[in-house]
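Only one protein chain is missing from this complex, and each of the others stays in its spot.
Moving on to subunit A:
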Amino acid sequence: MSLLKPFSKLPGLNSANILLVESKEEFQQSLADALVQETAFTVNVRLAKSLPLPIENEESRPRIDLVVFIIDLTSELSFQSTEASLKCLDPGYFLGKVCFMVINARNAAAPIERLDAVRKLAASLHCPLLFTEGQTPDGVANATERLLTILKVAAGFVPMATALYLSNLTRSTVSPDIDQPSFD
């Protein structure tokens, strides 16, 4: 099984590579368009439906600095696909180079158990969990800004900060009473 390794290739000069993994492939397109607008450095966005990535591109693919899993809370398939993809990622990525992004969290069709499950997943892997709203341009711009902040650190553009350091500051935690029924 081919794992995606963080340090198996050379880093790119003045560029950052981000991989967006989404099983539905809706939000990642608009997010990618917004991400490449960044001018301070070159942002290369790679899109994928799930991991493992096809072997054909193995040689030409650059080193991935940040892997973002986009989970749509209204579909169970999205969550399961993410869980399966996580197994194809080298453990070295989880030290600050993985981020979870949740969309449609405000939708009434999203069950609360899935949100709790996503929270627990992010907390157990010590990764940041971001919530965004993907339908309006404002929401996309907001998500882009936050992702760029994390990407800059992961690609080494922020002096005195590494991805591991940032992950200690931004990792999501679950409160101990997450298993209690919530009062709605």
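By our rule, a residue touches a chain if its C-beta (ideal position, glycine included) is under 8 Å from a C-beta of that chain, and two chains touch if they have at least 3 such contacts; residues count from 1.
Criterion: contacts and distances are computed from a predicted model.
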Open item on the list: Not counting the visible chains, the remaining one has a UniProt entry; which protein name from "Cis-aconitate decarboxylase", "Dolichol-phosphate mannosyltransferase subunit 1", "Sorting nexin 4" or "Centromere protein H" does it give?
Closed with: "Centromere protein H"
- [ ] Decide which residue listed in A:94, A:131 or A:165 touches the omitted chain of the complex.
- [x] A:165
- [ ] Go through subunit A and note every residue touching the omitted chain.
- [x] 5, 7-15, 41-42, 90, 92, 155-160, 162-165, 168-169
